[in-house]
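Let's look at subunit A:
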Amino acid sequence: MRIALFATCLADTMFPAAAKATVLLLERLGHEVVFPAEQTCCGQMHINTGYQKDALPLVRRHVRTFEPYDVIVAPSGSCVGSVRHQHAMVAGADAGLAARATSVASRTFELSELLIDVLGVEDVGAYFPHRVTYHPTCHSLRVLRVGDKPLRLLRNVRGLDLVELPDAEQCCGFGGTFSVKNADTSTAMLADKMRHVLDTGADVCTAGDASCLMHIGGGLSRLRTGVRTVHLAEILASTEAS
Partner candidate 1 sequence: MSSKDVILGRIRSALSSGVDAPEIPRDYRRGEAKVDLDLLVERLTDYKAVVHRISAEKSGISAAILEILAEGTVVVPPGLPTDWLPEALEAIVDDGLTAEQIAATDGVVTAAAVAIVETGTIVLDASPDQGRRIISLLPDLHICVLRPEQVVASVPEGVARLDPRRPLTWISGPSATSDIELNRVEGVHGPRNLHVILLAA
Partner candidate 2 sequence: MTFLGMPARAPRGVGHLRGDESFPVAARKALANSQLRRNLQHATTTIRGKSGRVIAELPDWQELRSAGSALKAYTMARLPELLEQLEENVTAAGGVVHWAADANEANRIVTDLVRQTGERRVIKVKSMATQEIGLNEALEAAGITPVETDLAELIVQLGNDKPSHILVPAIHRNRSEIREIFLKAMPDVDPGLTDDPPVLAAAARRYLRETFLSTKVAVSGANFAIAETGTLAVVESEGNGRMCLTLPETLITVMGIEKLVPKWSDLEVFLQLLPRASTGERMNPYTSMWTGVTPGDGPQAFHLVLLDNGRTAVLADEVGRQALHCIRCSACLNVCPVYERTGGHAYGSVYPGPIGAVLSPQLTGVADNPSLPYASSLCGACFDACPVKIDIPSILVHLRNQAPHPRTEAAVMAAAAYTMDRPKLYASAQRAAKLARIAGRRGRGLPPPLNGWSASRDLPSPPKETFRDWWRSR
């Protein structure tokens, strides 16, 4: 299958490993990945901070960039959530753009959705010999409703010891610009999330969103806990050879 990668601006700039892993994983599974170079950002940060007018050109760009493709994947529940639930709204009065955005959204999948719902694989042949806990990010869980798809993928990874995260469904406190505008509250939420991660005794905390992992990982690093954050795509792309 020919799959267009929406890398997301955050992974492209700060966490290229997650986007690279997505490419390598899909190619290993026998698919062709293309990266439309005109892509930048879905506009979620602007939309969620109250700048829909500034987001409009970004939505227009995203739609124009991805509408030639039948299947689009992003290693981010949050960005896919924005494409699926916000782009048509931002298009607003531009009914033509809204319809095109809805069409692109219907072909856009978060990584675990793509693997299980579109490609029909639960065992991607990965090997990752670590004790891992999974944080279901809010937008994967409650906007996209990916359910246990990431966990089904992780359970099939050889060598991986999956430990359940207590109060997993509670938000980590990132929330985009919330983490800066309400830094104290965000930090209080993060503290509880980190406590739960540490309680599991895991070496690695994984999730389907680089943004939440940047937040959780930033806290774990500051406390010198030695617990790493690794994007789901990177675990699924790992093999015994790598």
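In the analysis below, contacts are C-beta pairs under 8 Å (C-beta built on N, C-alpha and C of every residue); 3 or more make two chains touch, one makes a residue touch a chain; residues count from 1.
For anyone wondering why these and not others, all candidates are chains of the complex that A comes from, given by their letters.
All figures in this text were calculated on a predicted structure; none of them were measured in a lab.
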item: Touch assignment for subunit A within the complex, options 1 or 2; value: 2
item: Contacting residues of subunit A [partner candidate 2, same complex]; value: 7, 9, 11-17, 19-20, 23, 35, 37-41, 43, 45-52, 54-55, 57-58, 61, 85-86, 138-139, 141-143, 169-171, 173-190, 214-215, 217-219, 221-222
